[in-house]
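With one protein chain withheld, the remaining protein chains of the complex are depicted in position.
Note that the chains take the letters A, B and C in the order they are written out, and that residue 1 is the start of every chain.
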Amino acid sequence: MKKKTEVFRRNYLKKRCFGEFGGRYVPELLIQALDDLEACYLQAKTDSHFQRELKSVLQSYGGRPTPLLFAKNLSEELTELRESRKSSALRKQRKQPLKIYIKNEGILHTGAHKLNNVLGQALLCMRMGKRELVAETGAGQHGLAVASVAAKFKLAAKIFMGEEDYFRQYPNVYAMKNLGAKVIMVSDGTRRLKDAVNAAMKYWIENLKTTHYLLGSALGPFPYPLLVRDFQSVIGVEAKKQLKQAEGRLPDLLCACVGGGSNSLGFFTPFLSDAKVAMLGIEAGGKSMKLGEHASRMKEPKLGIVQGYKSYFIQNADGQVQPTHSISAGLDYPGIAPELAYLHQQGRVKFLSASDKEALEGFRKLSEKEGISPALECAHVIGKLPVIIQRYPEASFICVNISGRGDKDIFITAKHLDKDAWREFLKRELRSLR
Amino acid sequence: MKKKTEVFRRNYLKKRCFGEFGGRYVPELLIQALDDLEACYLQAKTDSHFQRELKSVLQSYGGRPTPLLFAKNLSEELTELRESRKSSALRKQRKQPLKIYIKNEGILHTGAHKLNNVLGQALLCMRMGKRELVAETGAGQHGLAVASVAAKFKLAAKIFMGEEDYFRQYPNVYAMKNLGAKVIMVSDGTRRLKDAVNAAMKYWIENLKTTHYLLGSALGPFPYPLLVRDFQSVIGVEAKKQLKQAEGRLPDLLCACVGGGSNSLGFFTPFLSDAKVAMLGIEAGGKSMKLGEHASRMKEPKLGIVQGYKSYFIQNADGQVQPTHSISAGLDYPGIAPELAYLHQQGRVKFLSASDKEALEGFRKLSEKEGISPALECAHVIGKLPVIIQRYPEASFICVNISGRGDKDIFITAKHLDKDAWREFLKRELRSLR
Amino acid sequence: MKNKFDIKFSAAKAEGKKIQLMAHMLAGYPSVSVNKETAWAMEQAGADYLELQLPFSDPLADGPVIMRGNHHALKKNFSLEKGFRLIEDLASGQNMPIFVMSYYNLPFVFGLEKFMGILEQVGVSGVIIPDIPFDDESEEYIQRMSAFKLHAALVISPGTSSKRLKAIGKKASGFVYTTLRTGITGAKQTLSHEGLTQFKKIRRAFPKKLALAAGFGISRPEHVKALEGKVDIAVIGSKLILLTVERGPLAVGEFISSIVSSIVS
Partner (left out) sequence: MKNKFDIKFSAAKAEGKKIQLMAHMLAGYPSVSVNKETAWAMEQAGADYLELQLPFSDPLADGPVIMRGNHHALKKNFSLEKGFRLIEDLASGQNMPIFVMSYYNLPFVFGLEKFMGILEQVGVSGVIIPDIPFDDESEEYIQRMSAFKLHAALVISPGTSSKRLKAIGKKASGFVYTTLRTGITGAKQTLSHEGLTQFKKIRRAFPKKLALAAGFGISRPEHVKALEGKVDIAVIGSKLILLTVERGPLAVGEFISSIVSSIVS
């Protein structure tokens, strides 16, 4: 009986998957739309006109290329830390200086890597003759990118956002509204990103002919994981060239935070065939490893099929998806990109998680050391570096993808790092509103 | 008697001025420091190593070059507006499409053009062997850039900020503190930018040997107006190349907002010798043209000598500098760059002012039309475009400098554009802090 | 042992029944005891088949009413174990053939073989899993189900192309469920025009003997009446859930009765 199931698994969805992960587990009525999208994308991929146009908007609208920066002060501190941990015998050996570079996607218009994918998909939307975008958003960064690009391309935009996120990330709601997008609060389920995805998909199902669902990460049913990854790969393509130029060789290790998986995959992909480049994804460790207090899907990976794709999900024994927690709204999604699940299975990409506390520490560290305040998502990576360099003692040339800038998190970080003054500030603002 | 005074005026400060504007009207004890800075800068200016290093940090840290974008939707709307105003006879003539481009300095790290100057001066500071920066800030954008660059270069940073600004721009105070800078509240005078300049200068005077005063705009005593302009000219140099590439010719008109004058001068300078390129500076018209309710120095220019330089100031008949108002904290300074005063006198640069209302309208317009939320400072220009195109009927190719992005202004714009929801949001945040 | 659905369906056909009714119910919502009372009322009123949905955290194809029902049941700790017990009770306590509807993750995580084995054992007639779309490879899935003597009812929609319909028709087992709208579940005031005009195309693509069910949006006797002669089975979903929760099992019975009598008349 076991064997039969395996045959079934292997055959079902022969294509459209990464190993056993991915697929398109959706109601039949979505198949046509997914087929159309796939066909449109595959055409566009080899259409030099499309690629030129994409490149042009990435540059003129997005501000690409984004810079690569040698994080000199951070490198020095971590070199010292690594030295101080060595046994006295080893310490006598030559000191191996660590070189940490950051690829800064926070420079991008709207403040995060999300824009890369949004510009690509918006062009696809128009190519399909559709004039409306629908999207989910958690922290609001993806929604902000969608709202901005929709304005630029004169597309209508409907952004679904969980009630929890709607209120805690209201500044982004406000920004999206200003850009002319319609933001719809989702009060079902966990009232978070996952439920916004459900709502957006349903809106799409009801309006397939006129709308394009602009999914924000490298997940969901095929071809989304593929095209989102491809559109984000500009990060890695640029970084590879820049890193070679900076050090004359490829780095030993790449690190990126992993929410859905789009920034990490975009960063990693162009290096996948370079066997000597190790890759590490950092998930949200939240408050603890107790169910509901983190968003680490890789700690004890549980295979599932949710929201149209097969991958690892945070779920209970019955297969019910469970609530998550992270200080960063961009990392608290319960699923993960099927391609990352595959790369994990293959051992190509490793995973660690960083706690809320480590993320805050990372936020402060990069601010103080390099004058760059990272988004809390990628701050997880910075906060984890002291552990990472211990796990990878051979790595001396590391590149971290900074997926976004930290401005958007002010209401969260200030609450933790500057509580009293922040409270006074809010009180004053409230008074001024009367 | 009249004539004698004129001779005096003409001779005093023969050098170090733009026509009659500029100079260095400071206590004797600052002269040595200004001489040192001037010498250092003039050396650096022709030192290819310095220039290379500056270029490198502008790129790897700042994210330069910043993009030039064709504002297609805005152009179309304004073309229609212009058409609709034509007499019916004229309307029969060929329709002349307007082309409006924006140079987007909002892409820059820390969100505004301020960084260009800060990186340049920080390098000068180190070149002089100094390890501490002191700076004034109004909206906090200059302070944020200083705090960031200080962190990157391991310099100490003291940022002076008027009490009014400290509280209304607290999010930037918080950001600066996170970056490791010391932010000092100034409770004297109008408790605004002007008083922060006074305080910063005094701190500098007391600590000349170890600190560099990193002035944030193209004003103050020589050589500041010169070097700030030069460091900001990268905007215009890039824009010139990009505009030529985009349209095969130079634009008819350049527009920029004018606070101190650094973004406008940086944008204009490389075009000054191109006689066919008209230039327009937009000042803060505030609530009305009543003294105290605006910050337009050019409406009725009054020559004065304040904070070390001769230029136009908002002052009363006695020469006492008067309070100003603008919805944008970056445009409410009572003085103006001496070089702009000179260019105005020569008729090379014209000036208009935009009201608070027009600025908010400009903020919304660029958000909705192009998906780019501008800082309120440069939003003044966008809001004034309907008038500008009427004043310049021959201009069909216009470039606007977007000096910064609008994120920083959320507490101001939300108050105006989304009052009730914003109030609820703040209340909720406050509750969550208990 | 022949599948209960096949027996009942051919019998009804033979009787000349113009249209049959499949009544939808959400396990654990509002409670297991209400589920049981409702099933009883449905059968009494003349429903032919029972579609029993097992709640899932992310019911992709469901509109607000059923989705919130899913969440409600899960919040009240409805588990798969309780689900199996309910199915067993319903399968033995009444005579409508049962189709278990759920999303793929539940059998997938539980173990497909184990899951289907249990369903077969308690006498379920088939499964409806909307997030297994038809694909060249889903043939395998249908075969697996038939090895368990379970129909794998496929779902199509007004947008499905003729070519695809043909392929589906070839593989389908038990019945094919067509949605009346390109959309998600939910009771509507009127049926979609798009939905009502599709049947010729569908019938043409399908083998004659294949049963055709239709649902999504049915909320009035007239709706069912409009489907007469066009499909074999009308599926009523959100409307019954609403009635159950707002007015109780007896109201569900009354509503079904009113339909049944409108069909007969």
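The working rule: a residue touches a chain if its C-beta (ideal position, glycine included) is under 8 Å from a C-beta of that chain, and two chains touch if they have at least 3 such contacts.
All values reported here derive from a predicted model rather than from experimental measurement.
J.: When the whole complex is taken into account, which chains on show are touched by the absent chain?
T.: By the stated touch criterion, the chain not on view contacts B.
J.: Quick one: say which of B:L42, B:M289 or B:I305 touches the chain that got left out.
T.: In the complete complex, the chain left out is touched by residue B:I305.
J.: Which residue, B:D47, B:E80, B:D188 or B:E300, contacts the hidden chain when the whole complex is considered?
T.: Among B:D47, B:E80, B:D188 or B:E300, only B:D188 touches the chain that is not shown.
J.: Quick one: say which of B:L81, B:M128, B:A156 or B:L208 touches the chain that got left out.
T.: Only one of B:L81, B:M128, B:A156 or B:L208 touches the chain omitted from view, namely B:L208.
J.: Touching the hidden chain in the complete assembly: which of B:L30, B:L54 or B:V183 does that?
T.: B:L30
J.: Which positions on subunit B touch the chain that was left off?
T.: Residues in contact with the chain left out: 1-2, 4-5, 7-8, 11-14, 24-32, 188-189, 194, 198, 201-202, 205-206, 208, 302-308, 313, 315, 317-322.
Following the convention adopted for this analysis, only the chains that are shown with their structure count from here on.
J.: Hey, how far is the Cα centre of subunit B from the one of subunit C, in Å?
T.: That gives a centre separation of 67 Å.
J.: From the C-alpha centre of subunit A to that of subunit C, how far is it in Å?
T.: The separation of the two C-alpha centroids amounts to 38 Å.
J.: From the mean C-alpha coordinate of subunit A to that of subunit B, what's the distance rounded to whole Å?
T.: 35
J.: Provide the list of subunit B residues touching at least two other chains, using ranges where the numbers run on.
T.: None at all.
J.: Got the subunit C residues that touch at least 2 other chains?
T.: Residues of subunit C never touch two or more of the other chains.
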